[in-house]
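Every protein chain of the complex appears in place save one, which is left out.
Which chain is which? They are A and B, in the order written, and residues in each are numbered from 1.
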Amino acid sequence: MSRRVTLNLGFQGNTRDVTVVIPDDEPTPWQWGERLSVVGKPTPRVDGPLKATGAAHYTYDIELPGMLYGAILRSPRPHARIRNIDLSAAEHLDGVRAVLALEDREIRFAGQEVAAVAAISSDLAADALKLIKVDYEKMPFVVDMDRAMADFAPRVFGSGSNVGRTSTSSVGNVARGLEVAANTIEAAYTTAVQTHVCLETHGAVASFNAARDQLTVWCSTQGVFSVRDDLAVYFSLPPDNVRVVCEFLGGGFGSKFGATPEMIVAARLAGATGVPVKVMLPRGDEHRSTGNRPNSEQKVKLGVDRDGKLTAIDLVQRGSGGIGGGAGSAGPFKSIYRCANIRTEERNIYTNAGPASPMRAPGWPQGCFALELAMDEMARKAGIDRLEFRRRNSDNPVRAAEYEIGARAFGWAEKNSSPKSSGAFKRGVGVASAEWHAVGVPGPEAQVIAHRDGAVEVRVGTQDIGTGTRTILAIVAAEELGLPVDRVKSEIGDTRFLFSVPSGGSLSAPSNTPAVRQAAAHLKDKLFRIAAPILGAEPDDLEASDGFIRVRTNPSRSLAFADVCKRIPGDSISAQGERVANYEGFRTDQAGCQFAEVEVDTETGIVRVTHVVAVHDAGRIIDPLMARSQVNGGILMGIGFALFENRRMDPMLGIMVNPTMDDYKLLGSLDVPRIDVTFFEVANGITNTGVMGLGEVAHVASAAAVACAVYDAIGVPVRSLPITPDRVLAALGRA
Amino acid sequence: MSKKTLVEATINGETVEFLCEPRQSLLETLRDVLELTGSKEGCLTGDCGACTVLVDGRPVCSCLMLGVEAQGKNIVTVEGLAINGVLHVLQNKFLEHAALQCGICTPGFLISAKSLLDRNPKPTEHEVRYALAGNLCRCTGYDKIVKAVLDAAADIRSQGEGKAAAR
Partner (left out) sequence: MNRFEVITPADLASASRLLAQDGHVAFAGGVDVLDLSKQNVESPTALVNLKGLKELGGIEVRPSGELRLGAMAKLSEVAEHPAIRARFTAIAEAAGEVATPQIRNLGTVGGNILQRPRCWYFRNPDVNCLKKGGDTCYAISGLNRYHAILGGGPAFIVHPSNLAPALIAMRASATIVGPAGERTVELEKFFTLPTVDPKRENSLKSGEIVTEVIVPASPSSVRSHYLEAREKQSFDWPLVSVAIALDRAPGANTVRDARVVMGAVAPVPWRSPEAEAALKGGPLDESRARAAAEAALKDARPMSDNAYKVVIAKVIVRRAIMSVAGLEAA
């Protein structure tokens, strides 16, 4: 049933043999130095032409016969009780087909859903919203984290406190570590609320059958199966009666898991009207209501000994995800650097603001910023080079190698020692370390089908958040079957396919590719059984490569893959594969580091990022083209977090004042520097593909590196993100 | 329902007639009336550029124009870039450089870039960035997009030189 194999794993100059037990029907994991034909080669996105010609259909582009347009009324008040809702005027508007009041009678943030309508056009639906009269009983509110912690602060949740349970972790003895330290620093760091700003807002098209027992939902989601399960529960339907489709998805970044309110609204309106209903959120609603990265205040203490080794790391943190939780940021403190004494304390503070949702490495960019800027402050105090300080406190050989690659590519030695210029414009450089653990999870199953015309199809119930899932699945199947990638088509984004996990937390690539490889291997076995008698060999003696199936010991005896397919007795032949549990492998963490260079106008406080170098490991890189795009995107979002993005809440009105794409500042083409990405290949053997995800790790260190570079440029740390001109000038004592 | 207006315009090289309400934006008209859904809605307020189309050769936000204003205009959308299924060099370069991920911003970037290269076949990197400053991307970052546009410009120039040499 299973076999024991010894794998040579690791990276250049550092490999070792690891023995693992794998199921019999599972392909042997790719090892260090494995020669692969299409994996690892730059392959343009297989669905690229559809996206570049406008032919790709996103949720927003779905049009069904008789479809209505839904819209959602949201509370303008941050905290209120709904005394009464009068829907009659809206109901009587010509073209309106359904109006419904949502059940929740207590409003806890400005932007919470109150009512919904369906009408024959989106303009009419918006008109109808204006006719709904809501009688709100105002309640006291608090949107500011500090005020929410005060004794007599208005309560966000009835009688419960605004201060959540304290979550602590402790290793060693931090007090002792600080006591023995030759140098200590102590400082407080803050970060602002960042919103996801998916270019495609949240939305869904929902359709019930006539009997109202079959629901189909096309939606912008990171998890078709999680949406299916949520909707099945909500509408008391068997999961099989709910079909969720997401062919193309315009970004998610963690905000599009599960059945979000607009999906339920669309389905309820479809149920009420008997025709399909589309609900797409306006941009303002997207900012206010669909999730965000919580803010943070992080009080950090570090201690180092005479050798520059950390003796203590202490974090006391709080953050507010509005009415949601998940504001912790201790992750990086606990694991990036080695230290015998680490203590962390995290608390969620509740405020009358939109709920947080997971956002790209939840908690880590905030934590990494505070930790890394504190590391730089310590390095300066202790008189150690910042990169050397990091080397001394990291015991990860992958990271050590990456520091050297990055430092060379960036020109660290030269840039770090060169003068900051004498004029108003000062240059500075920074380095920060990343970490994530994108090994993926078991669960997904894949189907690979060979058709009689020689075409191959991969089907998995995953979805492409934009990272190129179709492409990498096709590459993996093509590799296993010895085919060029263009012979394989990937079909995803539908709960009619086999189960897969949500695309988030860097799960997609490491969770789905092993299932596809296994399925392709199973399909290959079936094709070998067809080819073997023709080739006069045993199936076990065959191999597939370069579009041929051939006898391993006598490659001239071969059949074209397509010719083998012609012998398929029916229309097609298919095989399934499953994602088995992770093997022990080489290591389960990912290191990574990023270097940033900035130019600070010290007279105006305006910061520009001028260059970023990123070095990342993600196990085996399937497609360096797609992978690089993902790293670029992580950096982009990190620079925004570092310099611009800030959900601003008016404390007196309790509303977000900047729910647009200009007042909420998103960096553009003139704000993004040259970005150089290097991948550090590690054969990790954790799965049969050894692939790890990149979405999170590429984003963890970006803001930190920028903040460290600003500190280097101006000689004083700006301990609050975003690093806006007022803060730079204040740090310089100029405003 | 409001009274609808009959509008005649040239869209992607074809003369089309359509009916639209006064308050329907050009973007809505393109998407909902003419079923050209390649132009995307990201904000409706002119901030993101996902709805960018060429009107008489100039890139504009179609969300900030009314459908009725299309009367007599020559409009090019992303659907008009490829000719007979042959991708425009910009489209090819975007794919080659992997200058897109989720793809919502891509049609707008392509149109802005086309407009630039139509007028300035030899842009500097800064000129490319300036021309793309009205398009927001949240996934891939601009570095690859800028490289793709510069590469496309170089390609167009070398094709032009090739043609000139052949003459």
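Just so it is clear, contacts are C-beta pairs under 8 Å (C-beta built on N, C-alpha and C of every residue); 3 or more make two chains touch, one makes a residue touch a chain.
Just so it is clear, the structure is predicted and the values come from calculations on it, not from any experiment.
Peer 1: Looking at the full complex, which residue from A:127, A:200, A:230 or A:435 touches the chain that isn't shown here?
Peer 2: Looking across A:127, A:200, A:230 or A:435, the contact with the absent chain belongs to A:127.
Peer 1: Of the residues A:299, A:526, A:608 or A:674, which one touches the chain left out of the display?
Peer 2: Touches the omitted chain: A:608.
Peer 1: Among B:60, B:76 or B:145, choose the residue that contacts the chain missing from this document, as touch is defined above.
Peer 2: Final answer for the missing-chain contact: B:60.
Peer 1: May I ask you to list the residues on subunit A that touch the chain which is not drawn?
Peer 2: 76, 110, 123, 126-127, 130, 284, 423-424, 603-606, 608, 643-644, 648, 650-653, 655, 657-658, 660, 662-663, 665, 667-671, 724-726, 729-730, 734-735
Peer 1: With the missing chain put back, which residues of subunit B would touch it? List them for me.
Peer 2: 2-3, 5, 21-23, 25, 44-47, 49, 52, 55, 58-61, 63-66, 68-69, 112, 115, 129-131, 133-135
Operating definition for what follows: only the chains that are shown with their structure count from here on.
Peer 1: Could you grab the centroid distance between subunit A and subunit B? Build each centroid from C-alpha atoms only and quote it in angstrom.
Peer 2: 29
Peer 1: Which of the residues in subunit B come into contact with subunit A in the complex?
Peer 2: Residues 1, 21, 23-24, 28, 31-32, 35-45, 47-48, 50, 77-79, 81-82, 87, 91, 94-107, 110, 128-130, 132-146.
Peer 1: So in the complex, which bits of subunit A are touching subunit B?
Peer 2: Going by the criterion above, the answer is residues 42, 44-45, 48-49, 51-58, 60-61, 63, 94-95, 122-123, 197-201, 248-251, 253, 280, 282-283, 465-468, 625-626, 628-630, 632-633, 635-637, 660-662, 666, 668-670, 672-675.
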